[in-house]
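Every protein chain but one is kept in place in this view of the complex.
Chain IDs A and B follow the sequence of writing; residue 1 opens each chain.
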Amino acid sequence: MAAPPTTGGLALRGVRIGLRGTTLIDIDAAIAPGEVLTVMGRSGAGKSTLLAYIAGFLDPAFSAAGEVLLDGAAIQLLPAQARGVGLLFQDPLLFPHLSVGGNLLFGMPRQAGAGRSVRWAMMLAALDSAGLAGFEARDPATLSGGQKARAALLRLMLSRPRAVLLDEPFSALDATLRDDIRTLVFGQIRRAGLPCLLVTHDAEDAASAGGTVIELG
Amino acid sequence: MLRLAPIVAVAVLAGPVLAGLAGVLLPAFGYLPALGGEGLSLLAWRQLVAQPGLAQSVAVSLASGLLVPLVALGIVFLFLAGGSGTRLFALIRGAMSPLLAVPHAAAAFGLAFLIAPSGLLARLASPWLTGWLRPPDLLIVQDPAGLAMMLGLVVKEVPFLLLMSLAALPQLRPQARLALAGSLGYRPVAAWFKTVAPGLYPLVRLPVFAAIAYASSVVDVALILGPSNPPTLSVAVLRWFNDPDLSYRFVASAGAVLQIGVTMAALALWWGGELLLAALGRAWLEGGGRGRIDHALAWCGQGAMLLAGSALLFGLVGLAVNSVAGFWRFPHLLPEHFTARHWLAAAPNLAGPLGTALLIAGLATVLSLAVVLAVLENETRGARRPGQAALWLLYLPLIVPQVAFLSGLAIGTGMLSLRPGFWLVVAGHVVFVLPYVFLSLSEPYRRLDPRWVMAARTLGAGPDRAFWTVRLPMLSTPCLTAAAVGMAVSIGQYLATQVLGAGRVATVTTEAVALASGGNRRVIGVWALAQAVLPALGFGVALLAPRLVWRQRRGMRSLG
Partner (left out) sequence: MLTRRTTLAALLALPLGPALAVPADPTHWPAIAAAARGQTVYWNAWAGETRINAYIAWAGREMERRFGVRVVHVKLSDTAEAVARVVAEKAAGTLSGGAVDLIWINGANFASMRRNGLLFGPWAERLPNFALTDPADHPEVRQDFTVPTDGYEAPWGRAQLVFFYDSATLPTPPRTVPALAAWAHAHPGRFTYPLPPDFLGTTFLKQLLLDLVADRGALYRPVQDATFAGYTAPLWAYLDDLRPVLWRKGRVFPANSAELRRLVADNETTIGFSFDPASAQAAIAAGELPASVRSFVLAGGTVGNVNFLAIPFNAAHRQGAMVLANFLLSPAAQARKQDPAVMGSATVLAVDKLPPADRALFDRIDLGPATPRPQQLGRLIPEPHPSWMGQLATAWAQRYTGT
């Protein structure tokens, strides 16, 4: 095994994923903090499988090898919740049994000294920053598509990930909203200085992300 | 720990199940030393085959096992397809769940009193329309073909399958599917059958299988509404078991094995039908028909559902009137006078048995729910599932005739020197409650979008926190439904309570069944209503609690 690099960001070292003897994915890549790497490919090309491997949900039916390095440390053997990898899905997936505020609080790490009131204040500030002030007690089901997408992004960012994976996060949105949300998401990620892996089949997503593009399959 | 859940479940249940099975199989082949059966022989089988009317008994049981689930499922699907969103739909949906609480025997008594020649319907039309001053000599109830029994079973299975379907529907997002099909020009019923039904059926398949097993082997409903000469196979087995001539126990055991075969045959035939329908259905799906008789189908579904619900409801009303009736003779629609004496006589004996039944049902249901949740959570978490393959064992108690199964269980517990009593009854109830909880919950559990838990995990929640804070609350409705079904199953247990409690654990059901053997319709009315109270409470909680708790969460109750 190679010695871990000292640079930050997300790196894939010889990641090879196969199913019943066929290799689906064979990738080497490095994503610097604040950068977006776009992986494109037809559906079925294994894009989601790659995300599952990085995030820690790979179905045991797959065989997988290779290292996932986050800020220099190998994370591919850690349980999903300990990897520091955030994931944004095609659907916002706001928990339907929690309020909007509850959704945001769900992912906020419990830091020493940061009591309930501090966390609550952070949640309110986050809502305010995204134009969702006063939404903390709202039922997620009553939000518009754009509001849900923004809430999902806030929830992700408040969970303090050290890398972000995006699984076609804009494809379910109306065309009119898509540009706004893209700008918001990429802006937030860049501002936070997080390495980001975007999986999409939409060339506009790739263009908007503005980083390296890899074609799969 | 969790990893061991299936092993624990199988280990806990395999003992009783295997003891029960041995108690059927060994005597069927001549081995039961207590009654002088020391060696293996086929004598019991030869005697069984020689029983008059056996072929007809088998035929009626098999027909019931296939027709009842078919008709009940047809009604439920047509209703869901045609009624979504209408006021009638909401009304019926609200009323059906409590009706599920009506115990089978009570429903059968109610229906018998509704449709018999001396029953409520005949009284309603007599003598002004029919001219009948005495009940006509018409063969309606207990007809040799078992049609009245099947009707009673359909009426009882419809609410069960409806509840199972309603619990599974939300995760299919039927609205989105229907909107899509509608935009392609499909009328609502056709759209539902082409886009929602193919997704829904796999989710309710296990409950349908349970309905098949039940309809082909039911005893109490068959005793009340079913044919008597010859009876269904299940009733014939019971009669042989209860024959004073103890040598009939061997024939009865062989009959019980045959009953298992009949139930398996019904399941196999249904499975063959599924394959056939899948092949034919694909052509129909791709045929592109938009639904020409859509409106008529929608009305059929709602009409049949309304009829099934009314039959249950008016049967109950009949029982209620009986429970306060003085002298009441045909053709009077109402009793000549009313009296509280039947209730007053029962009152001192009600509280204790009700409390015992509730305690046993609560314990058995909580235990079953815990085991089922552990097994399912283990299954969703990991690749290796030790013991998972043996889980089919859990369903055996549903297809082995109870009277045979329990005699084996009684011998088994006796050999282990387990004292019959309260805790043995609770354990025995778990054997029968667990399969129902499992089949009610497993599909909704497995079909919950795995991304919910993934989302929780990437937000930093460990598997346990994801289970407690995301999966469990999101599945609270199916969990409560499964618990209510489990409670109802437990409260309905007669033989299990009697055999494992040595008759010393008195529940509302043991009292009700013992008194029902006296045939006094007034007393039956009182006890049937008393017996329905606890399951009704359970279903009421299952229905209302989620609405109350999630009243601010539209996403948690997007039903139908």
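Quick note on the criterion: contacts are C-beta pairs under 8 Å (C-beta built on N, C-alpha and C of every residue); 3 or more make two chains touch, one makes a residue touch a chain.
Computed from a prediction, not measured in an experiment: that's the story for all the values here.
So there's a chain missing from this view; which of the remaining chains does it actually touch?
It touches the following shown chains in the full complex: B.
Out of B:345, B:359 or B:545, which residue would touch the omitted chain in the full complex?
Considering the complete complex, B:345 is the one touching the chain left out.
Consider the whole complex, including the chain that is not shown, and state which of B:299, B:314, B:328 or B:452 touches that chain.
Checking the options B:299, B:314, B:328 or B:452, the one contacting the hidden chain is B:328.
One chain is left out of this view; which of B:15, B:53, B:74 or B:362 touches it in the full complex?
B:53
For the chain that got dropped from the picture, name the residues of subunit B it touches.
Output for subunit B: 32-36, 51-53, 56, 116-118, 134-135, 137, 139, 142-144, 223, 227-230, 239, 241-246, 249, 325-330, 339, 345, 407, 410-415, 417, 420, 494, 498-499, 502-504, 506, 510-511, 513-523.
The definition used in the following text is that only the chains that are shown with their structure count from here on.
For the complex, give me every residue of subunit A touching subunit B.
Within the complex, subunit A contacts subunit B at residues 55-57, 60-61, 79-81, 85-87, 89, 91, 93, 95-97, 99, 106-107, 109, 139-142, 155-156, 159, 161.
Hey, which residues of subunit B end up touching subunit A in the complex?
The touching residues are 382-383, 450-452, 454-463, 466, 469-470, 473-474, 476, 550, 552-556, 558.
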